[in-house]
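One protein chain omitted, others in place.
In this document, chain identifiers A, B and C correspond to the written order of the chains, with residue numbering beginning at 1 in each.
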């Protein structure tokens, strides 16, 4: 699956986009986040306060319970501030 | 005093503007209206239904009780429909 | 801040550009343009054809009332600028009748002031429309919905 980071999550992970092959048992956004936190101290920092992280699965808003599977595009970003 | 008529009140009276020297005892808009109704059948028709007539005294909205005096500009018109 | 009452057309794009250019402390500009429709009333299917309308007004009082409306808007919201342009005379369908605009540091103030200006204008500024239809001329009746819209703003 493709994982994207925007705004300060991109700054903290140091990554805009990465291909992830998560271990078996990662079936939801919440489980994916737990896996991503183990990838680097930057990832751990990015996901330290989940209340200020938003997620989109295949470009639709989701939550920690949203299912994820191979081939999905999952994006993490702060609350939006456009307009 | 100067009396102005707009929209269908102008059509009914047949007059856009007239100088009036009302008889003694005309001290309010209501008293002026009663006097004006006697001027012509057109005037009487214009003031037949007072609920659809609005008045301005010296270009500010007024009512039947608003005082009028020599030199005033009094305008009668229907509810406004601009914009 | 400006009030213009005129027979001539105006250019909405030029007016908007003036509001949007060269200001660094304005967060938002809200603008409304009212146009002449080609049917009477609220329902395009049911309403008779309108070939044109003529807007009569009360010179002097119109400007006075529009200035009062604008001053009221400025007292209620922290506005950077405001503009009201209202035409009179004969207008055909598709022609512009009125433009109101407000700019402010904050979008809520811009939106609310703009809507207030048009709502109050519709019930306070001395304009009257007569519609020219195939069946003759008809003075437009004041709308209850406009009175209700203006009442929203009563303090």
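Here is the rule we go by: contacts are C-beta pairs under 8 Å (C-beta built on N, C-alpha and C of every residue); 3 or more make two chains touch, one makes a residue touch a chain.
Keep in mind that this is a model prediction, so the values were computed, not measured.
Among the chains on display, the ones the left-out chain touches in the entire complex are A, C.
Within the entire complex, the positions of subunit C that touch the omitted partner chain are 11-14, 16-17, 19-39, 42, 44, 93-94, 96, 105-108, 110-111, 114-115, 118, 145, 149.
With the whole complex as reference, residues 4, 6-8, 56, 59-61, 75, 77-83 of subunit A touch the missing chain.
To be clear about the criterion, only the chains that are shown with their structure count from here on.
Taking each chain's centre as the mean of its C-alpha atoms, subunit A lies 73 Å from subunit B.
With centres set at the average Cα position, the gap from subunit A to subunit C is 49 Å. Multi-chain contact residues of subunit B, defined as those touching 2 or more other chains: none present.
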